[in-house]
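Here the structure is laid out as structure tokens; the discussion comes afterwards.
All protein chains but one are shown at their positions in the complex.
Chain nomenclature is as follows: A and B, assigned in order of appearance, with residue numbering initiated at 1 for each chain independently.
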Amino acid sequence: MASAEEVAKAAERRDVRDRWLLSAPALLVILLAATGPLLIVLVYSFLTPGAYGDVKWQFSPDAWISVFMERDIFDDTLSVAVAHVTIFWRSIKLAVVTTLATLALGFPTAYFMATRSEKTRDLWLFLITIPFWTNLLIRTFAVLQIIRNEGIINTILLKLGIISAPIQILYTDTAILIGMAYVYLPLMVLPIYASMEKLDFRLVEAGYDLYATRFKVLRKIIFPLVKPGVIAGSILVFIPALGAYVTPVVLGGGKNMMLSNLIELQFGQGRNWPLGSALSITVMVIVMLALLAYVRNAGRSGVRHG
Amino acid sequence: MASNFSIKHQPGFTAIAATCFVVLYLPIIVLVAYAFNAASSTSEWGGFSLRWFQSAYQNTQVIDATLRSFQIGAIAAVLSTIFATMAALATTRTAPYPGLTFKYAAINQPLMVPEIVTGVALLIFFSRIKIFTGYSGLGYLIAAHTAFCIPFAYLPIRARLENMDLTLERAAADLYATPWKTFRRITLPLLWPGILAGLMLAFVISLDDVVITEFVKSGGQDTLPTYMLGQIRRGVTPEINAISTAFLLLSVAIVTLFFFVSRKRD
Partner (left out) sequence: MNWKTMATAMGLALLASTGLARAEGVLNIYNWGNYTSPDVIKKFEDKYKIKVSITDYDSNDTALAKVRQGGTGFDIAVPSQTYVPIWIKEGLLLETDPGKMENFKNVAPEWANPEFDPGRKYSVPWAWGTIGVVVNTDAYKGPADTWGIVFNTPDELKGKVNVVPEMNDVIFAAIKYVGGQQCTDDKAVLKKVRDLLVAAKPNWIAMEYNTIEKMGAGDFKATSDWNGSALRQRLANAAIHYNYPKEGFGLWSDNVVVLKEAKNVENAKLFQNFIMDPENAAGLSAFHRYANAITGSDKYMPADMKDAPEVVIPADAKPKGEFQKMCAPETQELYTKIWTELQK
């Protein structure tokens, strides 16, 4: 008996070892070309800004203090960094709304794709990705053409006499929202599609046999089953939206900064790399906390439904 | 059967999906239309003309940049999808084991950092390597792109795997199939939609990247987005529309061709 136990243990050890080997390439690439170099950023956040960018190798907590507190340059009082809080809050808000918007559009679209005949599904998959074979900048410029005052929407509405003057969409938060929802939509559709494609419709049938309404079937059967896809999609949209750089500049008119613009300012014209580093780490921590909370929450309710 | 009751139907979903596709393609149609614009601005219509195709064709800088984008995108997408698939197999359908949470965190980590930060960090790190080794080829860009594409490829693959149970694979193993054979014949076909979604995502994400590329690129390594970024200050010409249109048409043609070829074979 003891030997059987040993065999099982050895098998388990082998399994764990294999799993490490399998994940090694991904971990290695990420360590070398993404995570590892970030340690530099962590170190930089505790240094003194160099005169014209870069850092001086001299310890200073100033960067971290000025993430949260600001010293008024005129009356020298220390207070909460209102500007930073405002920018963080605006970015988070826009990212959340973008995620919800893409979910509302993306879920039915993924469902539609997944319920096509097996042969045409790949075609739909390609149809949804083709617009994205052009890069983000080009797509953002294309959106700009549509929502600007002389753009298609305003021209049609004017011609139809529905409005008498163009609606100013461009250079508003709505424009940023439209742009981000547009550019990040496939990040929502694809993961949901990937987990929905496998959906066992016998379960749905069973639901109808028990006289469930369509909405109830959707909520109680379909949604819980594709939850991993919804979670993956939400993460893939939320985080890039939070760090969006191009879209706010092109469509929002750049009057109000988002997180990325604030950080970019420190590494660019502001020449305060330590503050840029400290702000970046703050963003990372916020994202990680949000992610943990979200995955925990979603995971728990998933279990309840499943 | 009597009524047209379809268990797959959900009210309004088809309409939303249709809207979605229209919305997705509307800007692309505008983009393509302006490629044929005679005016030199991307905002007013000056009649039909092929001049921007001609001028894009003669602009080696923009053509090189576009080709480079596709090259990096294709290599990074394939590599990251392979690595992500392996990692997904290693991190799903298992009892928790030491290091599992670490792996989740590590694989998703590139997602959590604003691009500019990774860009600056990689600039500092890769510069040292460039000076040390004297190599400044495309390898750095490919490595960077592969790294940030991995989580994008990983998530849909993992989502797909989590919905697959182990019954079939166990059955295959019981029939003495080698692990590789089981993977090829059972797991891979079942996992395929997830892999395809991951590959597409990774490719698209790589094509989109501006900021990291801007910081990592060496001499002569502009991609289309970094080329455009350099142009924004001084006005973007419809050349960009023309070259994008050409590549869109090319990719659509290739995809369509393969789609019909593979259908016929089935």
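Of note:
Throughout what follows, a contact is a pair of C-beta atoms (placed from the backbone, for glycine too) under 8 Å apart; a residue touches a chain by one contact, two chains touch by 3 or more.
For clarity, every value in this text was computed on a predicted model and none was experimentally measured.
Which of A:Ile87, A:Ile221, A:Val237 or A:Leu291 touches the hidden chain is settled by the complete complex: it is A:Ile87. The chain omitted from view is touched by exactly one of A:Val67, A:Ile128, A:Val143 or A:Leu170, namely A:Leu170. Of the listed residues B:Val23, B:Leu100 or B:Val236, the one in contact with the hidden chain in the full complex is B:Val236.
Mapped onto subunit A, the interface with the missing chain covers residues 49, 51-54, 70, 73-74, 82-84, 86-87, 122, 126, 148-150, 170-171, 249-250, 253-257, 261-262, 265-272.
Touching residues on subunit B toward the chain that is not drawn are 40-44, 59, 61, 64, 67-68, 70-71, 74-75, 77-78, 120, 123-124, 126-131, 136, 188, 192, 196, 199, 214-215, 217-222, 226-236, 254-255, 258-259, 261-262.
Everything below uses one rule, namely that only the chains that are shown with their structure count from here on.
Of all residues in subunit B, only 5, 7-14, 16-17, 19-21, 23-28, 30-31, 34, 42-44, 69, 79-80, 82-84, 86-87, 89-91, 94, 97-99, 103, 105-118, 120-122, 124-126, 143-144, 146-148, 150, 152, 154-160, 162-164, 190, 193-194, 196-198, 200-201, 203-204, 207-208, 210-211, 224-225, 228-229, 236, 240-241, 244, 247-248, 251-252, 255, 259, 263, 266 touch subunit A in the complex they form.
If you check the complex, the residues on subunit A that touch subunit B are 15-16, 18-23, 25-27, 29-38, 40-41, 104-106, 108-109, 111-113, 115, 119, 121-123, 125-139, 141-143, 145-146, 148, 150, 152, 182-183, 185-187, 190-191, 193-195, 197-198, 201, 204-205, 208, 214, 218, 225-226, 228-229, 231-233, 235-236, 239-240, 242-243, 245-246, 259-260, 263-264, 267, 273, 276-277, 280, 283-284, 287-288, 291.
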